[in-house]
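With one protein chain held back, the other chains of the complex are shown just where they sit.
Should a chain be cited, it is by its letter among A and B, assigned in written order, with residues numbered from 1 in that chain.
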Amino acid sequence: MKAAKIAELLGGKLSGNPDTEISRLAEVQNAAGDEISFISNPAYEKYFETTGAGAVIVSEKFAVKTERPELAVIRLEDPYMGFVTLQEFFHRQNAETVREISAKSSIGEGTTVGADVHIGDFTVIGKNCSVGKNTIIRANVTIGDGVTVGDNTHIESSVTVYHGCKIGNNVIVHSNTVIGSDGFGFARDKEGKYRKIPQTGIVVIEDDVEIGSNCSIDRATIGVTKICRGAKLDNQIQIAHNVEIGEDTVIVAQAGIAGSTKIGKRCMIGGQAGIVGHLTICDDVIIGASVGVTKSIVKPGMYMGYRFKPFKEELREEANIKDIPTLKDKIKKLESIINKDK
Amino acid sequence: MKAAKIAELLGGKLSGNPDTEISRLAEVQNAAGDEISFISNPAYEKYFETTGAGAVIVSEKFAVKTERPELAVIRLEDPYMGFVTLQEFFHRQNAETVREISAKSSIGEGTTVGADVHIGDFTVIGKNCSVGKNTIIRANVTIGDGVTVGDNTHIESSVTVYHGCKIGNNVIVHSNTVIGSDGFGFARDKEGKYRKIPQTGIVVIEDDVEIGSNCSIDRATIGVTKICRGAKLDNQIQIAHNVEIGEDTVIVAQAGIAGSTKIGKRCMIGGQAGIVGHLTICDDVIIGASVGVTKSIVKPGMYMGYRFKPFKEELREEANIKDIPTLKDKIKKLESIINKDK
Partner (left out) sequence: MKAAKIAELLGGKLSGNPDTEISRLAEVQNAAGDEISFISNPAYEKYFETTGAGAVIVSEKFAVKTERPELAVIRLEDPYMGFVTLQEFFHRQNAETVREISAKSSIGEGTTVGADVHIGDFTVIGKNCSVGKNTIIRANVTIGDGVTVGDNTHIESSVTVYHGCKIGNNVIVHSNTVIGSDGFGFARDKEGKYRKIPQTGIVVIEDDVEIGSNCSIDRATIGVTKICRGAKLDNQIQIAHNVEIGEDTVIVAQAGIAGSTKIGKRCMIGGQAGIVGHLTICDDVIIGASVGVTKSIVKPGMYMGYRFKPFKEELREEANIKDIPTLKDKIKKLESIINKDK
């Protein structure tokens, strides 16, 4: 694809060779002559002078220090969004189109499958399920009885969806994620032994949700565990029973949300953060990476709790914290001396 | 099922319409007319006046503010245990009874399978295994050679059990959990390269254990990694080689226990907690969520370590901690002035 054609696709202004042939995108520091890169983050501006790329997308305001006439330069208001558009364009061009229901899959009685659906080898779909049109379910997936999966949804290999759960349209679920396993609920009897509380609710994944690999989303004890429209979950996230994740909320890898907690819309939960059970987090809250949240949050804003420092500094601070009571004593003594003096 | 029948089943006292037909349990705030709810937590008492449920279980002491004669009210000493009993009752009624060994599974030579066992499609069981009676092994499971699985045990889809491991009776293992993968053991040679230490031990899961989804339980280097009778593990838990988890101990999601650590009986380990290797934690210890445990614990009790606060408060505290040395200097100066004055 010629550089001129790409500039036209993105609505940008081209300088340099319009006939440069571009095959794909690449990182600016590693790109070759048939590749296009972009510079958005100022830290990468230095690579303009050295990049091996055949073309590069920069912002309208980008100041060229050293002219590189052989480089096709495309100027855009937002180079990052130009990169995203181009990624989508190349991705669509390369997307596979094979759709078939494997003879090596196993589909239960009463299950209906829409048009243009792909079901991979050794995938099991239970009884009385419904799979919408244009949906891709890869190999070695296990779907329980009575599950519904919407249209244009992708379920990657080795995912498990337990019986009765509901997955919407345009949903992506990455490999080895488990949806609808039992919530962690036990009642302790008089001898201190645990009695399992049956978990009879379901999981509902609404439209436009993406869920990473190796996540666990437990079914509700009764009622519903719900991931609302547009929410995005990274890898290795734990969602306990009866949790609700609001629309367009983003959760970064390895975070965990304990039982019955409700998270509002447009929140961002940092990686490895933990939120205890039975809380309510309002809309538009940002929780920092690794923060442990122990109280409900009613005010939008940023909540952090990170402590990172070299080992020696940590030890010194720990010692200082331990010295506070001694300081208090010394101050009290000084005060009593001075007051006596008065 | 009529409300009167449910009251009888639970041994409770009924007021209101005994003929109300109940089909299932539901959360009190979301229930419909053919559903029964319970109120145990005082925070939910307010829903008594507005619930759409046809019946509700309350405590014997529950004070009704607004009479609702159309509602069937069942009074019990412990409404929560009544809810558990009812969950179990409805769950048993709906539990599937199909038991078959799928023709699409693969079972190795020398493996014996008890009566009333279910083995799902595309499940692989190795050679010389033994599966007890009444056990359910779902689809896409992989079990290595020489594994024993007891009676009445449930192994959900895509679980892996490596060769030689032993799983007891009445055990539940949720999807995508891995039992018996190699422990993380390497010896560093003189050039700083790592040499793998073969992990030749096994994992033993005793009776009545439940393990959530996406857990990792490593085999011992030599000897046994053991999960003792009645222990309950939530999702995404890491159990390293040669760990032992005591009877009736509960571990919440995303916690990790490092190699050779022994945890006592009836402990509760909070979510995302981490316990370093080669420690001993005595019986009846409670470890808070996200706590990192670096020393053995010899005294039962509660161990916490949580710091959560709004970002500004965190920054302020950090600055204050950094100021402690300056405060010390000032106090020393004051002391010397005052002492000189004397």
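Following the convention adopted for this analysis, a contact is a pair of C-beta atoms (placed from the backbone, for glycine too) under 8 Å apart; a residue touches a chain by one contact, two chains touch by 3 or more.
Because the structure is a prediction, the values reported are computed rather than measured.
Asker: Out of B:Thr66, B:Gln93 or B:Thr294, which residue would touch the omitted chain in the full complex?
Answerer: With B:Thr66, B:Gln93 or B:Thr294 as choices, the missing chain is touched by B:Thr294.
Asker: Check each of A:Gly12, A:Gly54 or A:Gly230 against the chain that is not shown and name the one that touches it.
Answerer: Going through A:Gly12, A:Gly54 or A:Gly230 one by one, A:Gly230 is the residue touching the chain not shown.
Asker: Tell me, which residues in chain B touch the chain that this view leaves out?
Answerer: Counting only chain B, the missing chain is touched by 106, 122, 124, 140-142, 145, 158, 160, 162, 176-178, 181-182, 184, 186-187, 192-198, 200, 214-216, 218, 221-223, 236, 238, 240, 242, 254, 256, 258, 272, 274, 276, 288, 291-295, 301-307, 317, 320-321, 323-324, 327, 330-331, 334, 337-338.
Asker: By the contact criterion defined above, which parts of chain A meet the unshown chain? Give residue numbers in ascending order.
Answerer: 24-27, 30, 80-81, 84, 87-88, 90-91, 94, 96, 104, 120-122, 138-140, 156-158, 172, 174-176, 210, 212-214, 230, 232, 234-236, 248, 250, 252-254, 266, 271-272, 289-290, 306-311, 314, 318, 321-322, 324-325, 327-328, 331, 334-335, 338
Keep this in mind: only the chains that are shown with their structure count from here on.
Asker: How far is the middle of chain A from the middle of chain B, if each middle is the mean of its Cα atoms, in Å?
Answerer: The computed centroid separation for chain A versus chain B comes out at 24 Å.
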